[in-house]
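Notes follow the structure.
Right after this comes subunit A.
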Amino acid sequence: MDLKEKLISSFMAFEEQLDLSSPIHEMRTSSLKQFEKLGFPTKKHEAWKYTSLAKLLKNDYSIFPKKETVIELKDVKKYFLYDIDTYKIVFIDGIYSPFLSDTTHDGIDVCLMSSALSKDKYKATIDKHFNTIANQNDSLTALNTSFTKEGAYIHIFKSVVAEKPIQIIHFSTSDQGPMLLQPRNLIVVEENAQVQIFERHQSLNQHQVLTNSVTEIFASENALVDYYKVQNDLDDASIIDNTYVAQKAKSHVSVHTFSFGGQLIRNNLNFFQKGEYIDSTMKGITIIGEKQHVDHYTLVEHAQPNCESHQDYKGIYADKSVGVFNGKIYVNQIAQKTNAFQKNNNILLDDTATINTKPQLEIFADDVKCSHGCTIGQLDKDAMFYLRSRGIPKKEAKGLLTYAFANNVLESVKIPAIKSRINKLIANKLGVSIGHDL
Partner candidate 1 sequence: MLTVKNLYASVEGKEILRGINLQVNPGEVHAIMGPNGSGKSTLSAVIAGNEDYLVEKGEITLNGEDLSEDDAEQRAHKGVFLSFQYPVEIPGVTVTNFIKTAINASRKAKGLEDMPAKDMLKNIREKAALLEIDSKFLSRSLNEGFSGGEKKRNEIFQMAMLEPKLAILDETDSGLDIDALKIVAHGVNKLKSKDNAVIVITHYQRLLDHIVPDFVHVLHNGRIVKSGTKELAHELEAKGYDWIKQLAD
Partner candidate 2 sequence: MAYTEEELKKELETKEYEYGFYTDIDSDTFPIGLNEDIVRAISKRKEEPQWMTDWRLDAYRSWILMKEPEWHNVKYKKPDFQGISYYSAPNKKDKYESLDEVDPELLDTFKKLGISIDEQKVLAGVAVDIVVDSVSVATTFRDTLAKKGIIFCSISEAIKEYPDLVKKYIGSVVPVKDNFYAALNSAVFSDGSFCYIPKGVRCPMELSTYFRINQAGTGQFERTLVIADQSSYVSYLEGCTAPSRDENQLHAAVVELVAMDEAEIKYSTVQNWYPGDKEGKGGVFNFVTKRGICHNSAKISWTQVETGSAVTWKYPSCILKGDNSIGEFYSIAVTNNYQQADTGTKMIHLGKNTRSTIISKGISAGHSQNSYRGLVQVHPKAANARNFSQCDSLLMGDLCGAHTFPYIEARNNSAQIEHEATTSKIGEDQIFYCNQRGIDTEKAIALIVNGFSKEVLNKLPMEFAVEAQKLLEISLEGSVG
């Protein structure tokens, strides 16, 4: 039985755990039909031209975790942002871990999707937002919707500034063989509210794990959302991250994605601008080697005038790794005075590495400033010589320059603890020793 059939036939078993009278359940069943119709994407789909899921889909994934696993904080502390005070929503093999978490209902809701979907208190918010911007025609999103059960639910009320960052951490363990995880997150940030979120997926032992995650983010007028994703998993962990962001007037949303490890990473990042004077920022650093594969697929839809978007993705590829960047800027006819910029710079460190990049512009308004630039190249020879003539050995000089190449993406990271953490990760990845204040 292939994975698609297995998923479809498991749905009945899944239904047994659910409240079938909830309106959400109708969404689950119709999404399952949609998934049944579309199936998993293949390389024949333009959007998946450079990334094949075929190998991953051969694994016999367990779809539901069978038991709760307990892990000690001391064993996993290093995966958290531990040096600053934060809220935490932690899952182990898809199941909420109250022991590792630190949630709140004090002025803001930082809690679980399972309770948000079942309790009356959240009904209005769920009805208004849940599954409204996720792409119904995307098979993986539909699959996630049909198996929606757990994830993070974050609601920042009007004019509230979340006083500390929120961490969403998913651990997976090796106890149960290959595992498919499908977290579903909903983040609602009301007018003038602000929040910072940090997300990480981490498998704790070598085992096949595939995460198919969907996150919907709503930023109301003048809201501020900063989202940081760290993807530094073990080499048999894969993730397909589907993030949808809807922004209203004058809101600012940034998503930073740091991809340093994993078997296959696919980030589908979609921004929909639904008001004027919006700012959307997408940044990423990818540093991979071996046979790793990272694919960034971004879309910014400029639907209203006077908005901006900024994309800056840097990639460094070694060994037999493959990088893909596919970025699309879409400017609607009425979206005059749009400023949309996209940059994708890549360095191939080895002969065997591959980069495929496809930056796209689709412009229907004339009074706009849109540009994209992408480069593929090597480290600057003059700079290399300069460093070596000052006595820095070749390997370190290479590391240092590569580090410098990637590092300027970090300038827009607002949480110092994240900045220094990423800094260390980059330095570590590149084998250079640098103080993290650099």
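Criterion: contacts are C-beta pairs under 8 Å (C-beta built on N, C-alpha and C of every residue); 3 or more make two chains touch, one makes a residue touch a chain; residues count from 1.
How these were chosen: all candidates are chains of the complex that A comes from, given by their letters.
Fair warning: this is a prediction, and the values are worked out from it, not measured in the lab.
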item	value
In-complex contact partner of subunit A, selected from candidates 1 or 2	2
Of subunit A, residues touching candidate 2 in the complex	46, 50, 333-334, 336, 346, 348-378
